[in-house]
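Below: the structure, in structure tokens.
All protein chains but one are shown at their positions in the complex.
By letter and in written order, the chains are A, B and C; residue numbering begins at 1 in each of them.
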Amino acid sequence: MKLVTVAGPPSAGKTAVIIKTAVHLKKIYSKIGVVKFDCLSTSDHLLYKKAGISVVTGLSGNLCPDHYFVSNIDDCLQWAKKKGFDMLISESAGLCNRCSPHIKEIPAVCVIDCLAGAETPKKIGPMLRYADTVAVTKGDIVSQAEREVFSFRVRQANPKASVIFVNGITGQGAYDLSHAFSKATDVDSLEGAKLRFSVPAAICPYCVGEMTIGTDHQKGNVKKMVFKEVEEAAV
Amino acid sequence: MKLVTVAGPPSAGKTAVIIKTAVHLKKIYSKIGVVKFDCLSTSDHLLYKKAGISVVTGLSGNLCPDHYFVSNIDDCLQWAKKKGFDMLISESAGLCNRCSPHIKEIPAVCVIDCLAGAETPKKIGPMLRYADTVAVTKGDIVSQAEREVFSFRVRQANPKASVIFVNGITGQGAYDLSHAFSKATDVDSLEGAKLRFSVPAAICPYCVGEMTIGTDHQKGNVKKMVFKEVEEAAV
Amino acid sequence: MTELMNTPVAVIAEEHPYCMDYFRSVGVSIADTELTPREIIDALDNEALEDKGFSKEQISSHFIEFLKQAAMLKSTAERSVHSVTIVGGFDKSGTPENFELILKPGDIVCIVGTTGSGKSRLLADIECFAQKDTPTGRTVMVNGKILDGEDRFRLENKLVAQLSQNMNFVVDMSVGEFIAMHAASRMIPDIEATVEAVITCANELAGETFTYETALTQLSGGQSRALMIADTAMLSSSPIVLIDEIENAGVDRRKALELLVKEEKIVLMSTHDPILALMGNRRLAIHNGGVKKVIETDREELAGLEILQCVDEKLMQLRTMLRAGEKISLDMKKFFEL
Partner (left out) sequence: MTELMNTPVAVIAEEHPYCMDYFRSVGVSIADTELTPREIIDALDNEALEDKGFSKEQISSHFIEFLKQAAMLKSTAERSVHSVTIVGGFDKSGTPENFELILKPGDIVCIVGTTGSGKSRLLADIECFAQKDTPTGRTVMVNGKILDGEDRFRLENKLVAQLSQNMNFVVDMSVGEFIAMHAASRMIPDIEATVEAVITCANELAGETFTYETALTQLSGGQSRALMIADTAMLSSSPIVLIDEIENAGVDRRKALELLVKEEKIVLMSTHDPILALMGNRRLAIHNGGVKKVIETDREELAGLEILQCVDEKLMQLRTMLRAGEKISLDMKKFFEL
């Protein structure tokens, strides 16, 4: 069983990229499965189904999506083994810039789109910085200059990753990306495996559903802002 | 002191929309302040500064961004009062689709871009469904038909909100949006104020920095996936 | 509205066929259409709703509001705009524009001027129904009347459809699926026939045909322009169409304008293409942020237009030859003799 984690901001085109890449992967691995992590709802499983790819969906609902991911990824792997898959691809919505589902020794892909602006690679955090491969989407509707600047910025944020432009609609670049996926080695269980970076922490009353604002309702791991004016504001 | 909460997915164009709206608001309110919430880093304060708007930045770092917001928003209001502002606008990165910074009685704006696809309004959750006004951006680069379908989908997700197309670059539509902001009434303190919807919950070992995968490392509020195949997968 | 909540959805669906669509959009599947919305919502699991970020109260109130809005959407389809009046304001130097222009359905008005002269500002004034409160000080009236505050912002851009060179189709769907989705969002009863009509019409405008199954994003430049025009003409509820620099040679421009006129649109077009400009009834020459001249297209210009169309026709023939992989072996000078 091979495993690859794919993460990226919402609407970056993760599902489309995985579907186009799977076209090439299918020539090597006969059975490919996907586990799609999302928050409230998703209809992406229908897209996978249409593309002939087995998929399960995990919705974190009112739980922190990152913690939900870590608590379930090994179960996903066991499910995929039972189903006899050759490769399992996890797609996680990568909602919070602070989070990252990437696991040590498991190929990690980050999908971002170049419409998001030149500052985005800097802002995305561990999900991009700890990835082995960065797939950049939506390059077909921005200028060549913006593509080049964007790819430079990605390289600055993560000089170790290879950067591949992928068109989620035509599939251009997906062949190249499939090579990154095929570097996965066999993994039997994730029991004891380590995340590449910690997920966001949280223990405060809001973690258990508190809805009222005010210091009386704040206990535990609460962090208070420092009101520095713009000149010194954090970068 | 008037307060307005603005939230939206990353890269939807929140900062640009607020800056363009502030141009019109300045005719009514002489001093406007912004508090920008983000995760790891942001350079948007420089954009505000360039536009002559006072701004403080709050970075949630390794804390859950939503919880960080609730724990700090009243302090922000007090800061703004001390500075003598007439209106405070909170901009939060709206990272997780499950979260929503909107507060009862406080005008709530959701910014989304129509490049995100026709399914997005359904997926965005409370941040959109509990908003009073939805500002739709990037309409200038998609077809009229897509704009119309997108605005219908937004209406389906939140029939009570008014939907306004705003161009963050030219400012087209910002005048209309400024009317939604000017509906804010005076608020002295948020002590005891209620969120419109609960923020995501989380208490598990990953909340305190655990990085190892496996059932031995999972305690507390852990939710396990049900491995239903695609036919029955959640929608 | 309480009675709606206690009416079986099967009955509601007769008048509001999209009511099922609403439940689908919040992830609720209806097993028995004899149930009422109240019964359906009451049966939902609170915890599951909380997980999805919903509450029962919200679903109920949104459901009723959605039906109201959808009904309104249907009725505005019949709302008629007899005229749009633009009253001049000032140019960038403060000089009064001194013009009043009344536009009626079927009118084509072109806007000409250098980049930065103020063309987009004029289009923006129309879009927000300026009331002397924009930088130009212009006033825009509908049916001779100023829109009052509520009306002005309620319309939410619905009076104005836009079409520009920068616009692309971005959704990953087939032409047919997407046009059907658009028709559904307009509450059009016979979706199938409408979709067919739009595609047929777009194919007449484009040089090369595409089908129901073609992916939107695979359309050529000309094809997607053609589809945007056909869709805007036939499916958009907006009576006014603003066209910005759409000169793509892949579209039959004359037919495109004829279509918009036939569908009773008021067309405002920013262009430097001589053929398009002369096809308009009038053109506004913009300079320094203000309308400097209103030029009526006269007989002389129309005579010139005919010649221009001959030249254009010849250029089209060359394109067809190229596309077919032919050599351009002809006496070009003779070919262009008029």
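Following the convention adopted for this analysis, a residue touches a chain if its C-beta (ideal position, glycine included) is under 8 Å from a C-beta of that chain, and two chains touch if they have at least 3 such contacts.
Nothing here was measured: the structure is a model prediction, and the numbers come from that model.
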item: Touch partners, limited to displayed chains, of the chain removed from view; value: A, B, C
item: Interface with the undisplayed chain - residues on subunit C; value: 112-116, 165-166, 168, 208, 210, 218-221, 223, 245, 247-250, 272-274, 277-278, 283, 285-287, 292-293, 295, 298, 300-301, 303-308, 311, 315, 318-319, 322-325, 327-330, 332-333, 335-338
item: Those residues of subunit B which, in the complete complex, touch the missing chain; value: 16, 40-41, 59, 61-62, 141, 168-170
item: Absent-chain interface as seen on subunit A, which is shown; value: 97-98, 100, 115, 117-118, 122, 125-126, 129-130, 140-149, 151-153, 155-160, 162-165, 170, 172-173, 175-176, 179, 197-198, 234-235
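In this section, only the chains that are shown with their structure count from here on.
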item: Arrangement of touching chains [line / ring / star / complete / other]; value: complete
item: Innermost chain by mean C-alpha position; value: B
item: Mean-CA-position distance for subunit C and subunit A (Å); value: 37
item: Centre-of-Cα separation between subunit B and subunit A, whole angstrom; value: 21
item: Sequence positions of subunit C contacting 2 or more other chains; value: 27, 50, 52-53, 168, 170, 172
item: Multi-partner residues of subunit B (each touching 2 or more other chains); value: 97-98, 115, 117, 122, 125, 141, 197-198, 234-235
